[in-house]
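Note that one protein chain of the assembly has been removed; the remaining protein chains are unaltered in position.
Let's turn to chain A:
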Amino acid sequence: MHLITSSTQRGFLKRDCSPLSVTSGAYLRRPFSHYLWPKRECSTSAVENSVGSETKEKITVTFVDKDGEEKVIRVPVGMSMLEAAHENDIELEGACEGSLACSTCHVIIMDVDYYNRLEDPTDEENDMLDLAFGLCETSRLGCQVIAKPELDGMRLALPAATRNFAVDGYVPKPH
């Protein structure tokens, strides 16, 4: 996959697309498969007025799925992209629930500027990235990318599922 570096395309929608309550930092273990469960009704204005979220700074992040569809969400500083995705109905697997024991929350930072604002991945994260499908130069694990003010406006792509998914025989792009 080629690197997307066009920072000029980096507009963002002001519309808040998150219908669910965002609690102050605490990660609710919302299952990704919660679409199989009845939805909690929660109005956006109620969210904005709640004490916890008022005091927390938020950044804007755009998720882009493999079909190019975009979803813009607001993420409190300190929340991981995996948690944020789950809070907002975004289809991002998280098999190990953020324990650095899988690669299913793999995301691609679309602008290299933003990629460079992240702390370097640890050996442990790199070990998991080794096994990620559709790995490329600005890949990170969603559970390790934590919202901070410098990441406001970041765009994250969900990797396309590849046809060639056997571990032996699968050759990740050279780095």
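Observations on the model:
Here is the rule we use: contacts are C-beta pairs under 8 Å (C-beta built on N, C-alpha and C of every residue); 3 or more make two chains touch, one makes a residue touch a chain; residues count from 1.
The rule is simple: contacts and distances are computed from a predicted model.
Looking at the choices "IBH1-like N-terminal domain-containing protein", "EF-hand domain-containing protein", "NADPH:adrenodoxin oxidoreductase, mitochondrial" or "NSE3 homolog, SMC5-SMC6 complex component", the name in the UniProt record of the chain not drawn here is "NADPH:adrenodoxin oxidoreductase, mitochondrial". Across A:107, A:135 or A:156, the single residue that touches the chain missing here is A:135. Residue A:71 is the one among A:71, A:117 or A:148 that touches the chain missing from this view. Summarising the interface, chain A meets the missing chain with residues 17, 29, 31-33, 35-36, 39, 65, 67, 69, 71, 89-91, 93, 95-97, 99-104, 123-124, 126-128, 130-131, 133, 135, 161-163, 165-168, 171-172, 174-175.
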